[in-house]
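A protein chain is absent from this complex, but the other protein chains hold their places.
Letters are used for the chains, namely A and B, taken in the order the chains are written, and counting of residues starts over at 1 for each.
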Amino acid sequence: MLTRVAIAVAVIAIVPWVVPSFLVFDLIYVASYAIAILGLIILTGMNGQISLGHGAFMALGGYVVAVLAHTAGWPYWLCVPLAAVASGLAGLLIGLVALRLAGVYLALATFSLAVATPSFLKHYKSITGGFGGMSLQPVQAPAGVPLDGQHWLYYVAWAVAGILFLLSALLVRGQFGRALRALLDNPIAAVSFGVNPYFYKTAAFGWSAVLAGIAGGFYAIPTAYVSPDTFTSALSITLLIGAVLGGISTFWGALVGGIVVEFLPLVAQQINAAAPSVVYGVALILVMMFLPDGIVGGLLRLVHRFRRAPPQPVLESSTPSAAPVAVPSRASSAVEE
Amino acid sequence: MHDLAQQIVSGLAQGSIFASLALALVLIYRAMGIINFAQGELAMFTTYIAWQLVQMGVPIWIAFALTVMAAFAGGVALERVVIRPVERANQLTVVIVTLGLFISINGLAGWFWGYIVKAFPTPFPTTPLQIGGVAFSAQDVGVIVVSVVTLGLISVFFQKTKLGLAMRAAALYPEQSRVLGIRVGWMLALGWGLASAVGAISGIMIAPVVFLDPNMMQSVLVYAFAAAVLGGIESPIGAVVGGLVLGVVINLLGTYVDWIGNELRLAAALAIIVVVLLVRPAGLFGRVTVQRV
Partner (left out) sequence: MTSPLRKAAAGIVAAAFTLTVTGSTIAPASAADPGVSDTEIVLGGTHPYSGPASAYGNIGKGIGAYFSYINDKGGVNGRKIRYIDKDDGYSPPQAVQLVHQMVEQDKVFAIFDTLGTAVNTAIRPYLNQLGVPHMFVATGASTWGHDYQKFPWTIGWQPDYQAEAILYAQDVLQTNPKAKIGVLYQNDDYGEDYNAGLKRGLGKHSDMIVKMASYETSDPSVGSQISTLKASGADTFMIFATPKFAIQALVLAAQQSWHPKIYLNNVSNAIPYMNAAAKAGGQVAVNGVITTIYLKDPANHARYAGDAGMKLYNEIMTKYLPSADKDDGNYLYGVSIAYTMCDVLRRAGKDLTRKKVMDIATNLNERDNPWAYPGVVIRTSPNFRYPITQMIAAKWLGTDWSPSGLLVDTRSMSMAEK
């Protein structure tokens, strides 16, 4: 696994020197998406709590950064951690509410959050700048660093992503991860073994919100602008699409998912500029039909087939065929009838 | 309070729009346990088909009937072709497929019929009505009546017919149903067909009021989703009641609570629903299932 990580790090480091500059810019957004999707992988993939509202946490993070930077003039390296704290707290709060909801009810509650986000942003216009939005200063590399602003931001974004992936891996490697999975697979058994569901489920929500909040910061900063239009419910849907398409059971899925949601719309336009949505929608359907466990899931299955021996237990994934079901199945919930 | 009465009536009118789509959402949920994101777009697409028929000179009620039948067939076909391959996969995968359908059907409708907003003929008389100074239209009443009738038909179908029973069994206990000889796969397809047919009815009822364009159903979908959950995601009655209640509540909140205004109406309504869910996790008419964890 470590070789894979090293390769990934090397690729990320080298890419800006071999691709055109506008792609470097796009890859900053890939980092942002990957971070947010990682949150969904932990929350939904490992713990089974569906969130259709993580775009709201991105909005919170993005706007905290924007307000602090624009109104108070604080530097970004100070704003982003504060955004993380703010969205973490919000995530814990929502997580507490989410304890009482499950499956489709949780999906609706979080989706409501996503849908209501632009309204809130418009409503509190004295803070958020209303629908006019707020402009931000473009990023400059610090003195002494021979990179232009864009390249610097790329490395910062990916370094932060790397750190967050690392922290998350540490988190889920031990008891935390086991508890999350246990609560998904067999909650009754987990609780009888002393796993406190309230703590772990809320914490999972909180951590995924922290990730989304930081992602929101790295979504706003390269754009150098925030507005309610930037954070519509479509963003939350995009994150979920990225998570499932990438592969909701492994951290690599976040990386692949980020790449997919960033570049698939652009590819769709190349194929049919008149109706790119049709291409995009059909692509989603086809990928799900042929790779129901996502792209990474599909690749792992392929690798599985070529190796007779079972694969090495990887840090962050369960084997693909046992991809945890993210929704408590209907059969079990109707059991009492 | 004449104005209050008017707002309530407007709310019922709007709520009936939510109710009719919520019915379709509930049907799919009962069959498959997922929320079908594409429900609204399917309804919109079939409404365009109805529009096309009317443009070609077909009388509105015949166009209505033809469209509902076409929607049924389309729903069945969609399930067999697109959903069946992913039936066995985890439910998130299916949700993504419905999202894919949502996006592509929306694009397809825009491609075929363009984006100019179109009037859709109402099957009901257009003269405005008034009772005690409160204005409404025959359309408003018509939507409520049609929704209730559809609800009645569905309930009778599920409770009293063999096929309905088979469908319920296939949804709840697929393995046992197979043992009993029920073709579970086809029951699922029927569920989709039924939901699409109800969706078509919903679209045809809604279009005269909100006017026909490819994005017509998107605003309704969120509210329909909320209404279905409020009423109890598996309860058709809940869908209709939930829709009506939601429509009225939103109207009243937006009009009379100043700090909510119009901006936060949806947010407030959704907040209320979340609160309701916290108290009654299965919604107003849902059956409470006990999970001891």
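In this section, contacts are C-beta pairs under 8 Å (C-beta built on N, C-alpha and C of every residue); 3 or more make two chains touch, one makes a residue touch a chain.
It should be emphasised that the depicted structure is a prediction, and the values quoted were computed from it without experimental measurement.
Looking at B:G164, B:G185 or B:G261, the residue that reaches the missing chain in the full complex is B:G261.
One of A:L78, A:A274 or A:L302 touches the chain omitted from the figure, and that residue is A:A274.
Interface note: of B:G100, B:P208 or B:G232, the residue touching the hidden chain in the full complex is B:P208.
Panel shows subunit A; residues 1-2, 5-6, 9-10, 13, 17, 20-22, 25-26, 29, 115, 119, 122, 130-133, 135, 138, 145-148, 150-151, 155, 159, 162, 166, 170, 219, 222-225, 227-230, 232, 234, 265-266, 269, 273-277, 280 of it touch the chain omitted from the view. In the full complex, the hidden chain is touched by subunit B at residues 3, 6-7, 10-11, 13-14, 17-18, 103, 107, 110, 114-119, 121-122, 126, 128, 130, 135-137, 206, 208-211, 213-215, 218-220, 222-223, 250-251, 254-255, 261-263, 265-266.
Simple rule for what comes next: only the chains that are shown with their structure count from here on.
Between subunit A and subunit B the centroid-to-centroid distance comes to 31 Å (mean Cα coordinates, whole Å).
Touching subunit B in their complex are the following residues of subunit A: 44, 50, 97, 100-102, 104-105, 107-109, 111-113, 115-116, 119-120, 122-123, 187-188, 191, 197, 233, 237, 240-241, 244-245, 248, 274-285, 288-289, 292-293, 323-327, 329-331, 333-337. Of all the residues in subunit B, the ones that touch subunit A in their complex are 29, 33-35, 82, 85-86, 89-97, 99-108, 110-111, 171-174, 222, 225-226, 229, 233, 263-264, 266-267, 270-271, 273-274, 277-278, 281, 283, 287, 289-293.
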